[in-house]
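Below is one structure, written out as structure tokens, with a few remarks after it.
The complex appears here without one of its protein chains, the remainder shown in place.
Now for chain A:
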Amino acid sequence: MGSNPVTWLGSPVFPKAAKAALADTQLRRNLRKATHTIRDKRTRVVSELPDWEELRRAGEAIKDDVLSNLDTYLERIEAAVTARGGVVHWARDAREANEIVLRLAREAGTDEVVKVKSMATAEIGLNEALEAGGIRAIETDLAELIVQLGHDRPSHILVPAIHRNRSEIKEIFQREMAEKPVSDEPRELAEAARRHLRRKFLSAKVAVSGANFGVADTGSIVVVESEGNGRMCLTLPEVLITVMGIEKLVPTWQDLEVFLQLLPRSSTAERMNPYTSVWTGVTPGDGPQQFHLVLLDNGRTDALADRVGRQALRCIRCSACLNVCPVYERTGGQAYGSVYPGPIGAILSPQLVNDMHDKQAASLPYASSLCGACYEVCPVRINIPEVLVHLRAEAVEAKGRTPESVGMAALGWLFADARRYENAQKVGSLARHLAPSGRISSLPWPGSKWTSTRDVPTPPAESFRTWWRRNRG
């Protein structure tokens, strides 16, 4: 693994991984059910707020301000955290961040840490680094626990085990837990997780968390969660280590009034998530008496240097873009080969890797139909399609002439001439004769590249252009 394990070593390029995922009908069913459940709920709670668009615009502007003055705000939060009894560390990359956390855990004299779900620590491969250093990292978020016990990889930003349904989760728990759940009722499975982790929480000495927000002015750190596992980790241990990406800042406490409305509604589709914790340095007599904040770069400054791509650093990791993406819904998250899947992953991962000669990273900006649904739901208005197209250009530049660029050139030729386009449509219409039922489940090559993983509606007998000429021409 290089210094930047944002993408998983040995992952195939996206089209290849997607093809394997599409063959898994169970996976497609699980994903469809989950994404549609959350999508509908999100629409309902967002429509409750008359000022949703104003909140999005404010969120966008606040994050742009943070990025434009990132050095100033980082120095500010460092000073504020230090003044309140915390210790601030800086990490250029994954390796350096992992070394800091490992050293701090060793100094605390423990061989086990409890963890709050955190994208930053997943991105840097912290658990594996701690394991290699002889320290066990215990994931306490239910979905992370399902992934960890299932010896699996995450597939969603908010719900890493979204690709598993209740009966698969029951099987994992029955295999791995001392006190086994008896049914696949979600309530029973949650209860099993509670029993499994209870003693760990009550006896843990060191906890590791990420951060949803850091307030530059006050040094306050915010963690947004649902289960109370976060509160357990943030409250009971003696030592708390928080790993935070440098872009996770907001300038002032007041700015949180925007994000505490945008985030819950966009992520779990709730008016508010069950628990939000805010702490500032160390509070005598309440919570961990040692607090360390690790500020993580790991490719973020490379993304910041890209004038089009830097907007990806506004991301607050809500995962709304995953839940509406037609590509994500069919392939699932693991096909993206990174802890950041879906539309945001397709623009964030390649930028963090920052090497378009890396075939897997360079394939990610193509994991999209550019339908724009992700942009529409993004609470901080990241123009994901714009960045996708920008990164495709970079990938093409890095690669030179390829089948993709040849294909695009051919399409250009087809669209450039009206008669050529019409003739191509007529050929498509002939496909009707293959499918009297109205669905085509297999086409001859090159159409088979498409139909091996999905059904195609039969093209109409007549193209719109022909119909128009006949009726109105």
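Quick note on the criterion: contacts are C-beta pairs under 8 Å (C-beta built on N, C-alpha and C of every residue); 3 or more make two chains touch, one makes a residue touch a chain; residues count from 1.
Operating definition for what follows: contacts and distances are computed from a predicted model.
Asker: UniProt names the one chain left off this complex as which of "3-isopropylmalate dehydratase large subunit", "AIM24 family protein", "Sugar ABC transporter permease" or "Lactate utilization protein C"?
Answerer: "Lactate utilization protein C"
Asker: Which residue, A:R92, A:R175 or A:R465, contacts the hidden chain when the whole complex is considered?
Answerer: Of the candidates A:R92, A:R175 or A:R465, A:R92 is in touch with the missing chain.
Asker: Among A:A108, A:M272 or A:V396, which residue is in touch with the absent chain?
Answerer: Checking the options A:A108, A:M272 or A:V396, the one contacting the hidden chain is A:M272.
Asker: Tell me which residue among A:A21, A:V46, A:I124 or A:L142 touches the hidden chain in the full complex.
Answerer: Considering all chains, including the one not shown, the answer is A:L142.
Asker: One chain isn't shown here. Among A:T35, A:Q148, A:Q334 or A:S368, which residue touches it?
Answerer: A:T35
Asker: Taking the entire complex into account, which one of A:D51, A:D111, A:E128 or A:E179 touches the absent chain?
Answerer: Of the candidates A:D51, A:D111, A:E128 or A:E179, A:D51 is in touch with the missing chain.
Asker: Tell me which stretches of chain A touch the chain missing from the display.
Answerer: 30, 33-35, 37-38, 50-51, 54-55, 57-58, 61-62, 64-65, 67-71, 74-75, 84, 89-92, 96, 140-143, 146, 158-159, 161-162, 165-166, 169, 186-187, 189-191, 193-194, 197-198, 201-202, 215, 218-220, 226-229, 231-232, 235-236, 246, 253-254, 256-258, 260-261, 264, 268, 270-281, 283, 285-287, 295, 297, 301-302, 304-305, 307, 310
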